[in-house]
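All protein chains but one are shown in place.
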Amino acid sequence: MAINWFKYSAPSTFYALAGKLIPWFAISAAMMFAVGLYIGFFVAPVDYQQGEFYRIIFIHVPASILSMFLYLVMAGYAALGLIFNTRLSAMMATAIAPTGALFAFISLWTGALWGKPMWGAWWVWDARLTSELILLFLYLGYMALHSSIDDPRRADRASALLAIVGSVNVPIIYFSVKWWNTLHQGSTIKFSGTTMHVAMQQAMFIMLAACWLYAIAVVLARVRSVILERERQTKWVAELPEVRG
Amino acid sequence: MNGLDIWMRENPLTYVWLGSYAFALLIFAVEIVLVRHKRNLTLEQIRLLREAGEED
Amino acid sequence: MLEVSNLACSRGDQRLFSGLSFVLHPGQIMQVQGENGSGKTTLLRTLCGFVSADEGYVAWNGAQVASLGDAFHAQILYLGHLNAIKDDLSALENLKISAAFSGITLQDATVKSALRRLGLKGRELLPCKVLSQGQRRRVALARLLVSDARLWILDEPLAALDVRAVALIQELIAEHLSSGGMAIFTTHQPLQIDSMTVRTLALS
Partner (left out) sequence: MKELTLFGMLKLVVQRDMTLAMRRRADVLTTLIFFVMVVSLFPLGVGPEMEMLRKIAPGVLWVAALLASMLSLGRLFSADHQDGTLEQLMLTPQPLAVVVLGKIIAHWMVSGLPLVLIAPVLGIQFDMRMETLGILILGLLLGTPVLSMIGGIGAALTLGLRGGGVLLSLLVLPLCIPILIFGTAAVDAVASGLSPVSHLSLLGALLVLALTFAPWVAAQALRISME
């Protein structure tokens, strides 16, 4: 079955499609969160080394994973927009950035809360936490550049280039930070047991899925506003029921 | 060991809940509010633009 | 031969012009007219390749400019609003450097005679920052004398010039056209080229 992707890459079609999809993603995200939290807190057993504190991983790890993946997805959309000059991909990239930055922030915050009972310090210069901090800087740089350029076309293209340069740099940064960390014999967040309990794995995966669904729902909602803003002069926007109001 | 440390060890679940999960959910809530606010703002702007256009 | 076909450009989300087509043959000159903000400068910058068009294309001798790439740059001379001269360098250095960038090595004597023709005798070695606005414009215009570009793209070449200099520029353009060159320009002042019809392109 051939799907006409170009049809969905038109902002007007995508606007309607996103509007239909958002409730589904939002509801399933809420349900997944509920199930994930239930398993994480009531089914998963207590870790014998870290006690109850380990339960932070059910939000910490998914947030870290999402913040990194979202950066790659953002850079991917940015590259698409830059190469093929498709307006929708540039809009998607701008809509992803704030959510990615928030996930990076949540990851840092929960990492700090985990660090305090484990090492007695809120912040340890652990390789992963440090990389996460730099990733947050990259997100902030992207958003700062995008918002300081008035012309939307230039803003899209310039920040797309920055996102691509950033994504090329991310592995180098990660590698260098890891190297730096081993040189200074810093502490690393390691899980005590080599094998995780099945319920722990389940909770982690369900929470990861919940975060994904939430991110998709929020990004789609945000991109709808961006589409409206960019296309405000067009006829289809003027004919929308919510605009006629 | 200061007060927070002792409290933390005595109530680990509350610590985890309030510190991480409640905080993360709060951030999600704030983000959702911001996104909705932006949508209303954009719609408002477009309506104003249209009204200004119709008067011409 | 410069060929513009069905060109459309916009700034922000405002469409400046669309469906613009014209052909400029060797020996021809064209003036772009229009109000402020009608896209005159954008059109000239599109021809140079600074701005990419929304629709349509620009072709040089039958080949699209986008595919010619940097080779096309050797064929054109662009003079923008800004003089593109360095205040810290002398008129002589400015001219030599800008010619060198288009691949022409100039002798000091050639440069001096070009500057002399534009009435800058005795000021060749002064740093440009001490020159007046009109004199700096003339340093910029001296590039017309030492260039071998086929197409001149001039944005407001007559701004800040006195009557004598305007006459000189008209003379230079006429020389350029009679040797098979082409020119496209914008101006607020009328420009008379001897024995040449100036075509006009109106942007609204």
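Letters A, B and C mark the chains as written, and numbering starts fresh at 1 in each.
Methods note: a residue touches a chain if its C-beta (ideal position, glycine included) is under 8 Å from a C-beta of that chain, and two chains touch if they have at least 3 such contacts.
Keep in mind that what you see is a predicted model, and the values were worked out from it rather than measured.
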* Please identify which of the visible chains the hidden chain touches across the whole complex. => A, C
* Structure fact -> Touching the hidden chain, out of A:39, A:134, A:206 or A:227, is A:134
* Have a look at A:169, A:201 or A:233 and name the one touching the chain we're not showing. => A:169
* To do: Could you tell which one of A:128, A:153, A:197 or A:232 touches the chain left off the display?
  => A:153
* Hidden partner interface residues of chain A, rising order -> 134, 137-138, 140-141, 144-145, 148-149, 151, 153-154, 157-158, 161-162, 165-166, 168-169, 172-173, 175-177, 179-180, 183
* Structure fact -> Absent-chain interface residues of chain C come out as 48, 50-52, 70-71, 73-74, 76, 78, 80-89, 93, 97-98, 100-105, 127, 148
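The rule we apply is simple: only the chains that are shown with their structure count from here on.
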* Pair joined by more contacting C-beta pairs (A-B or A-C) -> A-B
* Structure fact -> CA centroids of chain B and chain C: separation to the nearest Å works out as 55
* Structure fact -> The distance between the C-alpha centres of chain A and chain B, rounded to whole Å, is 16
* Per-residue overlap in chain A, given as positions that touch at least 2 other chains -> 232
* Asked: Any idea which chain A residues touch chain C in the complex?
  -> 151-153, 230, 232-233
* Structure fact -> The answer for chain A against chain B in the complex is residues 37, 41, 51-53, 55-56, 59-60, 63, 98-99, 102, 105-106, 109-110, 113-114, 116-117, 120, 214, 218, 221-222, 224-225, 228-229, 232, 237-238, 242-243, 245
* Of all residues in chain B, which touch chain A in the complex? -> 5, 8-9, 12-13, 15-16, 19-21, 23-24, 27-28, 31-32, 35-36, 38-39, 42-43, 45-47, 49-50
